[in-house]
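A single protein chain has been omitted from the complex, and every remaining protein chain is retained in its original position.
Presenting chain A:
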Amino acid sequence: MNADDWLRAFAVELHQRRVAVDAARHVVAEAATHLREGGGDPWLVFGAPQAYAAAIVDTIGTAPGPRPGPVRLHAQGITKRYGRRTVLRDATLTVRAGQIAAVIGANGCGKSTFLRICAGLISPDAGEVTVSGRLGYCPQQGGTADFLLPDEHFVLVGAGQGVARGAARRAGRAAARHLGWDAESNVLARHLSGGTRQKLNLTMSTLAQPDVLLLDEPYQGFDQGSYVNLWDQLTRLRDEGKAIVVVTHLLNQLDRVDVVLDLTPAQQGGRS
């Protein structure tokens, strides 16, 4: 494990221990500076990332727990059938401002369908969804235009809210930086790697300043650093009072969410 790998593992440990995002960033930057200037093997200088993160937590403490606000999304009794197959049966979820909810379950249990129903993209056979505030949605795939530049995506989404072009570009680039991506390059969306394209997708969904953010497995193709940045970003948005729903099957991140909806009991073998 080289210094970069060690730093990444250290950052993950800090996040998993709920160290405040800015404090964690500061500590990692300090460790990086120390290693760069002093040299040496991080395992010898700091020890194991887990142990050093635990020592840091003892020193600076963790971020205060989220204080949930008013209900932003309430999905009640959602049932969806495709032909004779019921993919969702009476699914219910309530997410408040300042909360992250995870929708989990096996492949085909209706996670993406549930999210699309919450976004109002498809209709359920039964049930209702109430949303307070503006909705943002990041699909699992697609949702970008192959022959447009990232900046043009930002302008297109921004225009929907009446945001001026320059402001939309700046907001998009700033949101992209939070995910560790420099969106200023003139590369068409179709030439972006899978992970970077997904960052574009995610950036577009946050650009309109949604109050409720629905993310369908937004980390596809992400490397570990990007994955950490994603959760940084989600934590930051949660701390700003957004309600976030993430479809995921990466259970190791569940300790960072406030609400879990497990759809596994629904009939399997359908769409996801």
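Throughout what follows, a residue touches a chain if its C-beta (ideal position, glycine included) is under 8 Å from a C-beta of that chain, and two chains touch if they have at least 3 such contacts; residues count from 1.
Simple rule for what comes next: contacts and distances are computed from a predicted model.
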Which of the following names does UniProt give to the chain that is not shown: "Iminophenyl-pyruvate dimer synthase domain-containing protein", "proton-translocating NAD(P)(+) transhydrogenase", "Cytochrome c oxidase subunit 3" or "ABC-2 type transporter transmembrane domain-containing protein"? "ABC-2 type transporter transmembrane domain-containing protein"
Consider the whole complex, including the chain that is not shown, and state which of A:Val157, A:Leu192, A:Val228 or A:Leu261 touches that chain. A:Val157
Just one of A:Leu88, A:Ala119, A:Ala171 or A:Leu230 touches the chain that is missing; which is it? A:Ala119
Touch residues of chain A, complete complex, unshown partner: 69-70, 117, 119-124, 127-133, 135-137, 139, 142-148, 152, 155-157, 159-162, 188, 204-205, 207-208, 211
